[in-house]
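Okay, so here's the structure we're looking at.
Every protein chain of the complex appears in place save one, which is left out.
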Amino acid sequence: MDIDFGSKLEDFRAEVGAFLDEAPTPAIREAGRKLTSVFAPFEQCMEWHQILHKKGWAAPSWPKEYGGTGWSVEQRYIFAEEYRKRDLPPLLPQSLGMVGPLLIDLGTEEQKEKYLPGILGGLDFWAQGYSEPNSGSDLASLSCRADADGDDYIINGSKIWTTYAHHANRMFMLVRTDNSGKKQQGITFLLLDRVDYEGMEIRPIVGLDGSPEQCEVFFDNVRVPQSGRVGEENDGWTVAKHLLKHERGGSAASPTLKRGLERVREAAKSTPSGFGSMMVDDPVFQRDMGELEADIASYEHFEKLAVSGHPMANDPSFPSMNKTMNSELVQRVSVMITRVTGTEAIPFQNEALRVGANVEPLGTDLDLVAMPYYLNSRATTIYAGSNEVQRDLIARTVGREG
Amino acid sequence: MDIDFGSKLEDFRAEVGAFLDEAPTPAIREAGRKLTSVFAPFEQCMEWHQILHKKGWAAPSWPKEYGGTGWSVEQRYIFAEEYRKRDLPPLLPQSLGMVGPLLIDLGTEEQKEKYLPGILGGLDFWAQGYSEPNSGSDLASLSCRADADGDDYIINGSKIWTTYAHHANRMFMLVRTDNSGKKQQGITFLLLDRVDYEGMEIRPIVGLDGSPEQCEVFFDNVRVPQSGRVGEENDGWTVAKHLLKHERGGSAASPTLKRGLERVREAAKSTPSGFGSMMVDDPVFQRDMGELEADIASYEHFEKLAVSGHPMANDPSFPSMNKTMNSELVQRVSVMITRVTGTEAIPFQNEALRVGANVEPLGTDLDLVAMPYYLNSRATTIYAGSNEVQRDLIARTVGREG
Amino acid sequence: MDFTFTDEQQMLRDSVSGFLTKNYDFDQRNEIVRSDTGWSRDIWRQFAELGLLGLPFPENQGGFGGGATETVAIAEPFGAHLLAEPYIACISLGGAAVAAAGNSDWLEKVMNGDAIAAFAYEEGRGTADPIQVTMQATPTDEGFILTGEKRMVLAGGEADILVVAAELDDELGLFLVDPSADGLSVTSYPTMDGRRAANIRFEAVLANSIMEKPGEAIRTLLDNAILAICAESVGAMGALMKQTAEYAGTRKQFGVSIGSFQVVAHRMADMKIAYNKARATLLYSAALIEAGEATQKDIAILKGQTGKLGREIGEAAIQTHGGVGMTDELSVSHYHKRILANDALLGSSEYHLRKVGTLS
Partner (left out) sequence: MDFTFTDEQQMLRDSVSGFLTKNYDFDQRNEIVRSDTGWSRDIWRQFAELGLLGLPFPENQGGFGGGATETVAIAEPFGAHLLAEPYIACISLGGAAVAAAGNSDWLEKVMNGDAIAAFAYEEGRGTADPIQVTMQATPTDEGFILTGEKRMVLAGGEADILVVAAELDDELGLFLVDPSADGLSVTSYPTMDGRRAANIRFEAVLANSIMEKPGEAIRTLLDNAILAICAESVGAMGALMKQTAEYAGTRKQFGVSIGSFQVVAHRMADMKIAYNKARATLLYSAALIEAGEATQKDIAILKGQTGKLGREIGEAAIQTHGGVGMTDELSVSHYHKRILANDALLGSSEYHLRKVGTLS
């Protein structure tokens, strides 16, 4: 066993810290402070992506030859910690965490050349077209169809819960190309090099927090080139499963959870417990925080075992366990935030949440984001394969750990 | 709405208290203090039953004409509270709470005359022969068969989890009398007027707490009279369902839960929290106790609504909700008890637990019972229809509350 | 023991429920919430006509003398319809305060629907108990002077009169303040559950004392308001349970209704258990309050359990609905937000459940 605690790492930490102190614009910082979701405010997020890319730090988990940093596990966590410590907006996962790694693994050379630079550089934003109104947890039952026509496909149907589609300039999606076999067969994985094809319409959906984050996307005889296909026709389920690994695997998620607790603890210093002391000194608060912090620590250990190559990560249900643990911890942290903000989280202040808004929030930054963040976080156990589906998958592997 | 708080009730409370202070023998009191289960030590329990019967208080929930007390709901709770306050052993439920009420509802006049006096008077103890090795939650799949032969049935097969069968002198049971239809059909409900029939063998099972409470009962061509049948042949499932209502309905269970908390709080006065004060003054302990006490209060309210005739009790899933709530609260209280006893609950002191044992326990009475009680209470969510089965039943009724 | 509604109470409940079903379905409600005022004066006038605004006040003050059970009978339907109108703000709190002080002028206007009275009590982050109020009232020759801030004053922006809770000689007093008084600045906002509230800064604001050393009166006022708040939440919980059961019965995934998945079914069973616990405690508490036998522990149990069980039900409802439960479009999330906001008011479940433990 071995964990590196050398002084070189402390130099690295200082280097990262110095850059992160200096590089982000005020608007980027504001976007980070006003984060109420996994998905940061779009414009500032992409701006920040480009800045990080210039530094070569946009994609720490990518292979070095494709623009990754080549950092050790220790370095990646230090980067994530320093990043979160400053409440900087996380880069959007659809491009860097999903379609990018997928193309690296399964894309044609042409696709890689065409798309990877825009993904890595933060020039493109890719929406993920998976779910449909009647295909949520049962993704394989999707019916949005693509009919081959010459070198093209003609797409008809609709997608829903397409995060930030109204900001996207590209899209990857699953379409039905064959109805004859099992539902998992006959699915094809497509890249759309633009989202303004004729017959395509994107409608934002207002979420329970009052903001449009998700969209519906409608396809009415939309003609797209077949060259956007990843893998074989009708083999999209295999492709998607490969991608889910990236989607669920999420590296270095624990620093975000830890930073959430830190913000709670900070706020607790000036929040009365109602029982004679400030919350931070209140034994009940301390116990509840301790319990949550310890559980986050176990998740961090689990995550670090995995990224450092421990066999635990080879368990076929590893991505599902990772997704389940992380999403439920996100929700618990979000509840802690509303607990420390109390009644101050009740005002509806959507206008003040907008980056650059000239609206004074009624309370602190944490008061402002607490309730939208809590509400938005209800989605973490629903999206990317509901936790019910994840537990179904995990259950199938129990007792077969070898 | 109306709750009686009159002074007459306080007189009643005094009357009950005076009797309960005076009537039980030292051995009965010891049996109550050493209670580690729903099922009190047998011998003292029956002795106490007979004493209560002499006073006319053995069956407060029975109809007055069958020997019930005719008390108001308020009085029944006062009786239960004073009873629990003194840690007296609860009477065994199989006779008074199950077969007795069943016979009152569905027995023949002959059966009532023959059996009710012994049940009410505490002269008989009836074992409940339901579960079989392959029929647990799936009770209807039972296979222990009874073949009609003249005026008799000949029983072959076995029963398991037959509580206190080794103490019983009578037994009620479900047998398979027909295999041709649905599994719920072809079941017959039988009363056995003795348990020492030729071919009948009772083997106690040692439980995880080290004590034999459950038994296996084997039947090898056991000939019993058909006059012991309740209801029609092959109609035993209906009879059993009727009985389940009594088994799950359990009136006045909340005083037991409240008494459990009281004992915890009492012990907490002299138990250091590990954080500078006695547990009873420790905020974390207070919060956890408050949460549990409030949940027990809600259960008490639910129970009182039901026994006072509120329509909530007409919900077809009422017995299942009641069983689920009560069993899970029992477990939570049992955990609280082990929390306050800590390492002092780790010694295995089965000998000291025996009523009349001349063995000094290593710690307090609560230390002595804590772990056996906790362990034994794991059964509450398993027996009488596992809580999984109960939730299945409850789920079917959601949204149909009218 | 009897925890059932009388025929009259049932009629009252049915009439409120019927009125709201007709005039206040989810679409109508949303239109009202999205309007400039955020609630409907028209509905309010009809409440006055139905006698609802005078319901809880004593007959000798011109009210209908309704008790705790009547409060439950109307507030459950309010919750089921996500009422935006300031009934709790203006009747259960503001009106109850002027009634307790015997101020018949304002009470009459409140009961007629001609004035909105708001109760300025909360000082931020959950003022759960009167002893936590820190605003001081300083006696001067012209009257009392108030300085400080009140937050989350429900209907504070549209109030015609403010009843302010402030300390006087180490005890709580109630003070009347004209919303247009000098030194008062009101920041009004919508709440996340579709009501209106305000933060109100007081800088040497002149106020009339209407009740000094109110003793039990303020506790009674708060207890009754807690009952109304909890009844509203229980109404919302019932609606959530019904809607979720309906959705689970019709929404199909993997070729079957999602309710046929055992995990979904058990979650609904848990919702039902939680609902029955909460409702039993609501009805039992109402009976205790009506009998004058409710202790501070009983009230803490009511508020604590309602908040805790309500959150469980709301979160379960959203999870069962999946994506659509995350939208503004469906009522599901709105119920949950109302339940959460009610939990935050007058002390959260965290506060109250712990208080239960300290009161033993």
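Every chain is named by a letter (A, B and C) in the order it is written, and numbering of its residues begins at 1.
Operating definition for what follows: contacts are C-beta pairs under 8 Å (C-beta built on N, C-alpha and C of every residue); 3 or more make two chains touch, one makes a residue touch a chain.
Because the structure is a prediction, the values reported are computed rather than measured.
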Visible contact partners (per top-of-document touch definition) of the missing chain: A, B, C
Given A:Arg13, A:Arg86, A:Arg265 or A:Arg354, the one touching the chain that is not displayed: A:Arg265
Option touching the unshown chain, where A:Asp87, A:Asp365 or A:Asp392 are the choices: A:Asp392
Candidate in contact with the missing chain, chosen from B:Thr188, B:Thr341 or B:Thr397: B:Thr341
Residue of C:Trp39, C:Phe144, C:Phe175 or C:Phe261 in touch with the missing chain, whole complex considered: C:Phe261
Selected residue (touches chain absent from view) among B:Ser131, B:Thr256 or B:Ser308: B:Ser131
Contact set of chain C toward the excluded chain (per top definition): 261-263, 266
Touch list for chain B against the chain that is not drawn: 131, 134-138, 141, 160-161, 205-208, 210, 214, 271-272, 274-275, 284, 338-339, 341-349, 362-363, 371, 375, 378-379, 381-383, 386, 388, 391
Interface residues of chain A (partner: the chain not displayed): 1-5, 72-74, 265, 283, 285-291, 293-295, 297-299, 301-302, 304-305, 307-312, 315, 317, 321, 324-325, 388, 390-392, 394-401
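We adopt the following convention: only the chains that are shown with their structure count from here on.
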Centroid-based (C-alpha) most distant chain relative to chain C: B
Chain B-chain C separation of Cα centroids, rounded to whole Å: 41
Interface hub residues of chain A, defined as touching at least two other chains: 275, 284
Junction residues of chain C, two or more chains touched: 354
